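Just one protein chain is left out here, and the rest sit where they should.
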Amino acid sequence: MLSRPIIEARAIHKSFGPLKVLDGVDLVVAERELVFIIGPSGSGKSTLLRCLNRLEEPTSGHIVGDGIDVLARRTDINALRRRIGMVFQSFNLYPHMTALGNVAFALRRVVGLRRRDAEERARSALALVGLADKADAYPAQLSGGQQQRVAIARAVALEPRVMLFDEPTSALDPELVGSVLRVMRQLREGGMTMVVVSHEMEFARAAADRVLFMDGGRVIEQGPLDCLFGAPKSDRLRAFLRSLERH
Amino acid sequence: MELFVSSFLNVEVVWAARALLLQGFANTMLLIAIAVPLGLAGGLLLALLSLTPVRIARLLLAVWVDLFRALPPLVLLVFVYEGLPFAGLELGPLGSVAVAFLLNSSAYYAEILRAGIDSVPRGQWEAARSSGLSALDTLGWVVLPQAVRNVLPDLVSNTLEVVKLTSIASVVAMPELLYQARQAQSVTYNASPLVAAALIYLLLLWPLVRLLSRLEHRLPSRM
Partner (left out) sequence: MSGWELFLFSFLNLRVMAEYLPSIAAGFLLTVQLAALIIASGLALALLLAVLRSLGSLVLSFAIVLFVDLFRAIPPLVLIVLLYFGLPNLGFTPSGFVCTWVVLALVLAAFAEEIVWAGILSVPKGQWEAARSTGLSFFTTLRCVVLPQALRLAIAPLTNRTIAITKGTALGSVVAVSEILAQASAGVSFSSNPSPLTLGALAYLVLFGPMVLLARRIERRFAWRH
């Protein structure tokens, strides 16, 4: 443990009707840590991330995020979500707003900044992801990589304590992946706490403190990348690693 | 509450008026059987005309369609029923309804069918023609089935409107459902026959409305 935890999720269970998707997952993320989650399709990675900011309501379990009980009824979920940034596989930019509008919107509506202050902060967030010159472009005018960087800027501008990434590069053409990973590296170097679901092993090798392998709604193994990949303990991880090599 | 029941949901009054209502219902069905096929046929004809490469034909069709989109059908019907006799053309209630509905609903059907035909890729024409099918066979067996499927919700929705619209025939003394219900109401001073007419329409058309809502909400979600 590097320092005190920012996220502490205990015994998370989640079912969709009869389908058990999360079956008692524990996830503790320390400040400034980058946790990398891998696992086969349908193993519950996205669902776990989405439980952390309550986009999905866990069936049972406890989650403390930045010292606040995430699942408590009286928790102001909107105030909390602002502290937990999320980046989606499909970008989800608002198509009717410019890049600047996308980033500034929550700054005005949630943080309550005045227009000028919000836009100023939005501009510096866009500059951070290397898109200062695209502030006035609409999402449809941007490449996938640029859209995803705007989406990152939208989350970063709120100055979250932790950022969740759900396969941020899997919808991108290979030549655009690098630009997004560079921004993520840069965030990491800036000390951002991150939980990343991804198949970008190069990135994991370079940036992850810890890798979590999930299958069937459970965390099967976890540890530093080299330990996990060098000496997989479970058959499932071995099978998964073989399937990765085949690509 | 009792007053409401006795003047709106009075079973005895409705029962006494059953012959009128039944006859009205039969006439409404007759109107539907005339208006829907007539509108569809007229609409198909107009849609096919608009396929001609002649620019002016397309334009004229657009003007024609817009004309009837702007003109209330009741105005059209009254014009045919009250106006044309002055030119020596006495069509009577049924004839007037037929003409007015032909003009009005064919314009809507034409617009829908044209959009449907436009939605079928050109490759379909070319593939069918190059396999030796005649133009008519291509249209009838290849293009129209796809066109209709692509605009099915709009076709169903327009048909629903045409069916409901037959109620305006009551204005020109055509003894259809609404007209007969109103007759019964004015004799008995009781609104129950009108409620009965509304319920009959509801029973007749609810399945269609449900179907439509299914079709409409099947919109694929898009980004």
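Going by the order they are written in, the chains are A and B; count residues from 1 in each one.
Keep in mind that, in the parts below, contacts are C-beta pairs under 8 Å (C-beta built on N, C-alpha and C of every residue); 3 or more make two chains touch, one makes a residue touch a chain.
Since the structure is predicted, the reported quantities are computational estimates derived from the model, not experimental observations.
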Which residue among B:Ala41, B:Ala173 or B:Val209 touches the omitted chain? B:Val209
Per the whole complex, from B:Ala16, B:Ile34, B:Leu71 or B:Leu152 the residue touching the absent chain is B:Leu71
What does the interface between chain A and the hidden chain look like in terms of residue numbers? 50, 53, 55, 78-82, 84-86, 88, 90, 92-96, 105-106, 109-110, 140, 151, 154-155, 158
Residues from chain B at the interface with the omitted partner, ascending: 3-4, 7-8, 66-67, 69-76, 78-79, 82-84, 86-87, 160-161, 164-168, 170-171, 178, 181-182, 185-186, 189-191, 194-195, 197-198, 201-202, 204-206, 208-210, 212-213, 216-217, 219-223
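Here is the rule we use: only the chains that are shown with their structure count from here on.
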Go ahead and note the Å separation of the Cα centroids belonging to chain A and chain B. 54
